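One chain of protein is taken out of this complex; the other chains stay put.
Here the chain labels run A, B and C in written order, and each chain numbers its own residues starting at 1.
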Amino acid sequence: MQYQYTSEQSEFKDSLRKFVQDHYDYESRRHLAKEGNGYKAEYWQQLAELGVFGLPFAEEFGGLELDLGYLMGVAEEFGRGLVLEPMFPVLALAGRLLAAGDNAELKNELIPSLIGGELLIALASEEKASRGNPLIMATSVKAEGGELVINGEKHAVYAAPQASQYLVTAKDESGAVKVLLVAADAAGVTATEYQTVDGARASNLRFDNVKVPASASLFSGDAAASLELVIDEALLVMGAEAVGLMDQLMAITGEYLQTRKQFGMPIAAFQALQHRYADMYIACEKIRSLMWGALQTVGTAEFAESAAMLKAEIGKSGRYLGQQAVQLHGGIGMTDELSVGAYFKRLTAMDLILGGRDYQLSRLIKIRKAA
Amino acid sequence: MQYQYTSEQSEFKDSLRKFVQDHYDYESRRHLAKEGNGYKAEYWQQLAELGVFGLPFAEEFGGLELDLGYLMGVAEEFGRGLVLEPMFPVLALAGRLLAAGDNAELKNELIPSLIGGELLIALASEEKASRGNPLIMATSVKAEGGELVINGEKHAVYAAPQASQYLVTAKDESGAVKVLLVAADAAGVTATEYQTVDGARASNLRFDNVKVPASASLFSGDAAASLELVIDEALLVMGAEAVGLMDQLMAITGEYLQTRKQFGMPIAAFQALQHRYADMYIACEKIRSLMWGALQTVGTAEFAESAAMLKAEIGKSGRYLGQQAVQLHGGIGMTDELSVGAYFKRLTAMDLILGGRDYQLSRLIKIRKAA
Amino acid sequence: MSTTDQSVDLESFRQEVRAFLETAPTPEILEAGRKTTSVFAPFKETMAWQKILNDKGWVAPSWPQEYGGTGWNIQQRYIFTQECNRRGVPPLLPQNIQMVGPAVLGFGTDEQKAEYLPKMLSGEDFWCQGYSEPGAGSDLASLKCRAESDGDDYILNGSKTWTTYGHHANKMFALVRTSTEGKPQQGITFLLLDMGLPGMEVRPIIGLDGEPEQCEVFFTDVRVPKRNRIGEENQGWTVAKYVLEFERGGSTFGTFLVPAMEQLHAVCDTPDASGNRLSDDPILSYKLAELDIDIRAVEHNEKRVNANLKHGENPGPMASLLKIMGTEVMQRFSELQLEVAGLAGLPLQNDALVVGSNVAPIGEESALLAMPYYLNTRAASIYAGSNEVQRSLLAKAALGA
Partner (left out) sequence: MSTTDQSVDLESFRQEVRAFLETAPTPEILEAGRKTTSVFAPFKETMAWQKILNDKGWVAPSWPQEYGGTGWNIQQRYIFTQECNRRGVPPLLPQNIQMVGPAVLGFGTDEQKAEYLPKMLSGEDFWCQGYSEPGAGSDLASLKCRAESDGDDYILNGSKTWTTYGHHANKMFALVRTSTEGKPQQGITFLLLDMGLPGMEVRPIIGLDGEPEQCEVFFTDVRVPKRNRIGEENQGWTVAKYVLEFERGGSTFGTFLVPAMEQLHAVCDTPDASGNRLSDDPILSYKLAELDIDIRAVEHNEKRVNANLKHGENPGPMASLLKIMGTEVMQRFSELQLEVAGLAGLPLQNDALVVGSNVAPIGEESALLAMPYYLNTRAASIYAGSNEVQRSLLAKAALGA
């Protein structure tokens, strides 16, 4: 039963920590979030060289074929430093879904350039009405004269403005879920790009009779199960990001409590604030424990349940921790000038994407009923 | 918009406060809860003489015909002193339901002796499966040769062991709700009597082919609306009891915080306990405000909603206040020797009877949907 | 006994207010009301609205009638705020009427009153508050910004922070240190000054929503005439306390929350393209119902305090209670509103939030405010005496200690 990183995982993770420490002071991050396309191509290349993008992929594509713990370690360090490079949407979501498909040709073509850092892809799965459930979609695909025609709308597609290709989920006429590779510049694609509250880049995408060849389909059969599984595994990666982020936020807040004086003493001396800090500590450890607990169930029938629990707790304890970190900082916590607000905002966004607490709870209820 | 007792109501209320102060020190109350049938006939008579039992009834029956605020004032003082005399089930529930019926003969026969304190009646409405909803019942009544035959089971009938007659709710073959007067010693009635956690007396009642005359029916038509209304108005009386109870519990706890020393100072000096006490204060004021708010809607279409809100809040803020009062008292709060535990237990029972927080919330959702 | 003034027909008063509000605000003012993402509404349109209210004579209900007050009782004032919030006009910025006004009313000389009050009412002047300093937030007694006597002037050195809308203001009221003797709250003086005096520098602070709402203000040898002082030298603490208590009991969170919650319900009850309503989700309805109760409690708490307050009486610990409950329920509302917005809460849309920008929102209009409102509302438990300070005050009052 794994409850901490193995020494090999830790070693890899430490290399990422060093990368983050070297590049991601808050001021640089703040600048990066505001300007240009929200990430640095130069950093992306360095991450490729560190081997980050090869972690989840099979050796036949040039990958390192290492278990999820490695990617979690990376995410933890990214969370600690609020790294903006879109590793999560590109690698943990889109990349791993691509790898889960059975389209060998596409995999051969795309994975090596993903690993090399030349290609960025984005997963377009969420819709306005899906409310977290990746299997609820109005987007449709139908075969028409040897081609596939896609219609629909996808929301909050993280990394879409940075990606050259999208993986789009759609239902075919039989109700089966399909995942289709669509070029960002394909005819009929309309992208509304924006900066998100957590400093990332995302798009809402509209597909009007977008045509792709039959070979653009990632799964020959129904992709529903793979889609759910890849997203659940990504939630584990997000859990690790949350842990790193919360650890850092606790450190920042603890430091502030001991430095900031009011009524003649460090505010850490106030019992009510001490107890708040204790509750924040508990919130953080709850997520950490659920994360390791979920990792232990990867590959078992219990995995969906434990992933849902982890994500649901991020929506509660994560949000609580962010709110309280701001509260304990007082006015200064309400500004963009201190990193605490940026941590808070990332925790806020985490509950909104890929199904919030209530969706995960409704899933847990369904899983139990089905058992 | 009434937000406090009128001077006439206050005057009446003060007379009750005196009665309670004179008779209800905690030790006597503790003794009374354990021994005999859980109330004093002598006190019951004194309450009759004070005019308590006449408050809600029309003058034609010898009543005082005063508005609900008077009964609320009585309940507040009963709550403050944890009075065991079953005013609430006998008067606020059974008595007022009797008065709401259209069976003039029964009213003429029973109400005067209720007012005089000679008669105690109990409302048998709750069932195992009703979970708070008074219109869900398995108990049935059917006409058989000029008589009515009752079958079914009622739970947690407060004051049943002390009452000589029950008002039993049942559905007839058309699905209409009937309220039937049944003598406690009628053939086919089986009573399992017990002491409840809040020191009262109650019974589970079984009715096996219990026969009553057609004249024992309190309502000629469907009693559903009256039953719901009388219970909702009783919830307002319970709200007042909760307020009196919580006020006293706050006073007791405040006193303890200022007296009890630990680590060399009164525990009231600890900021975390101060803030807890502030939260308890807020809990108490929430219920008080919802109570007055609900009183303002009596007789309007909004009343069911505001009664449900009040009861739902008792199940949250009341329970919270009781729990925290025990917590702040520490070990001594866990004993039967201090009154704090008795207050806590009454607050606990309040959420269990007549529909707990979740039932009330589900009602609120339904009310909104219907609007 | 209720102290409701029975001689006033509240219902016809409500109708009168409603009739006025129906026609008085311009479309821009109403747009500003819809695009208010914190307690501080968009500046320009809100000041335009203030002018309209001033022309009507309704701009300062809490002021004495001789100086421009309306003579309304506390229930009328609550009704007025209720109707304003129902209509969706932006709330007036509190600095002129609620913050500096009472100081001048209570401690100003006749000349000062004549000079300042009319322009406060009309909005010709906009005042910002110079109280907090870096290092002195809830703990005002420890403030350090120095005012040294120099003939008929004070010379100011130091800085102020959390100066809301300092970049919009042409006037400032400030607490400055004129003495370091005695207790820390002695030696503080209440001063009025013009913005943009030589030696003053204003630096807007970017908030969580990416917009500047607060400012820092720096003073380097800024010269302010002593005749701008309100009250005696070293008596600023007394003036500031008077101001704080002036509006106590005027808590109106309920007037905002009730219509805001109705709007949120309406969003949840609106069927989407497939006919589904968010309110069909049992978990969401449950949370909405819980919030409905909390909002009802806030509303009745406020009305109860108003109804039971004898004229001029201070609500005591209830003021802290109203602040804690009002702000925390507001925060809970903002959370639920964000949950309802869902993915549509993610895009930063500062352009679309500018009044008159005509930038279409990404996603539903109703979701446009959800995120900035959620973020900004975190400040509610920090400003105006943090909720931690309020809980300590409430407990001490309740314990009688």
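To be clear about the criterion, contacts are C-beta pairs under 8 Å (C-beta built on N, C-alpha and C of every residue); 3 or more make two chains touch, one makes a residue touch a chain.
Predicted, not measured: the structure shown is a model, and the values here were computed from it.
Novice: List the displayed chains that the omitted chain touches in the full complex.
Specialist: Across all of the complex, the chain we cannot see touches A, B, C.
Novice: Taking the full complex into account, find the residue in A:Glu27, A:Asp102, A:Glu118 or A:Glu285 that is in contact with the omitted chain.
Specialist: Of the listed residues, the one touching the omitted chain is A:Glu285.
Novice: For the full complex, which residue in A:Leu68, A:Ala216, A:Leu245 or A:Ala312 touches the chain that was left out?
Specialist: A:Ala312
Novice: One chain is left out of this view; which of B:Ser15, B:Ser113 or B:Thr196 touches it in the full complex?
Specialist: Within the whole complex, the residue contacting the unshown chain is B:Thr196.
Novice: From the listed residues B:Gln45, B:Ser164, B:Gln262 or B:Thr300, report the one that touches the chain absent from this view.
Specialist: Here the residue in touch with the unshown chain is B:Gln262.
Novice: Which parts of chain C are in contact with the chain that was left out?
Specialist: Residues 282-283, 286 of chain C touch the chain absent from view.
Novice: Tell me, which residues in chain A touch the chain that this view leaves out?
Specialist: 1-4, 6-7, 250, 254, 257-258, 268, 271, 274-275, 277-279, 281-282, 285-286, 288-290, 292-293, 306, 309, 312-313, 361, 364-365, 368-369
Novice: Could I get the residues of chain B that touch the absent chain, sorted low to high?
Specialist: 126, 128-129, 131, 138, 155-156, 192, 194-198, 202, 204, 261-264, 270, 272-273, 319, 323, 326-327, 330-331, 333-337, 341, 344-345, 348-349, 351-353, 356, 358, 361-362
Methods note: only the chains that are shown with their structure count from here on.
Novice: If you average the CA atoms of chain A and of chain C, how far apart do the two points sit, in angstrom?
Specialist: Chain A and chain C have C-alpha centres separated by 38 Å.
Novice: Where the centres are mean C-alpha positions, what is the separation of chain A from chain B, in Å?
Specialist: Each chain's C-alpha centroid was found; their separation is 53 Å.
Novice: Multi-chain contacts only, two chains or more: what residues does chain C have there?
Specialist: 388, 391-392, in rising order.
Novice: Mark out which residues of chain B touch at least two other chains, giving numbers and ranges.
Specialist: Where chain B meets two or more other chains at a single residue, that happens at 271, 274-275.
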